[in-house]
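Take a look at the structure set out below.
All protein chains but one are shown in place.
Showing chain A:
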Amino acid sequence: MRIGVVTFPGSLDDVDAARAVRLAGGEAVPLWHADDDLGAVDAVVLPGGFSYGDYLRAGAIAARQPLVRAVVDRARAGMPVLGICNGFQVLCEAGLLPGALTRNSHLHFRNRDQGLRVERADTAWTSSYATGQTIVVPVKNGEGRYVGADADLDALEGEGRVVVRYVGGNPNGSSRDIAGVTSADGRVVGLMPHPEHAVEDLTGPSTDGLGFFTSVLQGAVSA
């Protein structure tokens, strides 16, 4: 399976996302922000970083690039898309996912090993997990506080579209401890924590993050 990893100017965790794809057994395909077309990829990861310096709103400029419009079109046709950190911000700015990511309530960038509870184990990116399973992956962001209108959050919860929730402390003040959400069809997932940094015992706090990447690969096999 070919999984595209997009590099924007200012992307930082693109090599890490590609490594995670390879360790999970997939083929990582580098995609350049200025290209118009995704080529023959089966899924796309939008990695973490500071696309365009995040000088406007985090993810706002990236969301308006031609390649992201191509990602949006393919996602609406069912292609799996994972947005991590800045990638999550891009997906919200592009309208593929609801809500917004704002400055952390404590105003600091925060990097820690974070507990997450998997709330939905039937999306394209979380099928390797069990519902209710607790995992540990790094979180690192300055604008990761997930917010939305109460009614919208109620609706999200009602539709079961919260994918992962912070446990053992909320690192950024996100509403209802929401760490990640999914699209109505469960094909697009965005989350602030970094599963691609928990794929090797040597360099991560765990290997719990690998499941996001094996999920999409297994989904392709079983589909």
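Operating definition for what follows: contacts are C-beta pairs under 8 Å (C-beta built on N, C-alpha and C of every residue); 3 or more make two chains touch, one makes a residue touch a chain; residues count from 1.
By our rule, contacts and distances are computed from a predicted model.
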(request) Match the chain absent from this complex view to the correct UniProt protein name in "Branched-chain amino acid ABC transporter permease", "Lipid kinase", "Phosphoribosylformylglycinamidine synthase subunit PurL" or "Cytochrome C biogenesis protein". (result) "Phosphoribosylformylglycinamidine synthase subunit PurL"
(request) Just name the one of A:N86, A:T126, A:T182 or A:T214 that touches the chain not displayed here. (result) A:N86
(message) Can you tell me which of A:R2, A:R57 or A:R165 touches the chain that was removed from the display?
(response) A:R57
(message) Can you tell me which of A:D16, A:D42, A:E119 or A:D208 touches the chain that was removed from the display?
(response) A:D16
(message) Of the residues A:N111, A:Q133, A:S175 or A:T207, I need the one that contacts the missing chain.
(response) A:N111
(request) Pick out the residues on chain A that sit against the missing chain. (result) 9-10, 12-13, 15-16, 19, 48-50, 52-58, 85-86, 89, 101, 103-112, 138, 140-144, 173, 194, 196-197, 199-200, 202-204
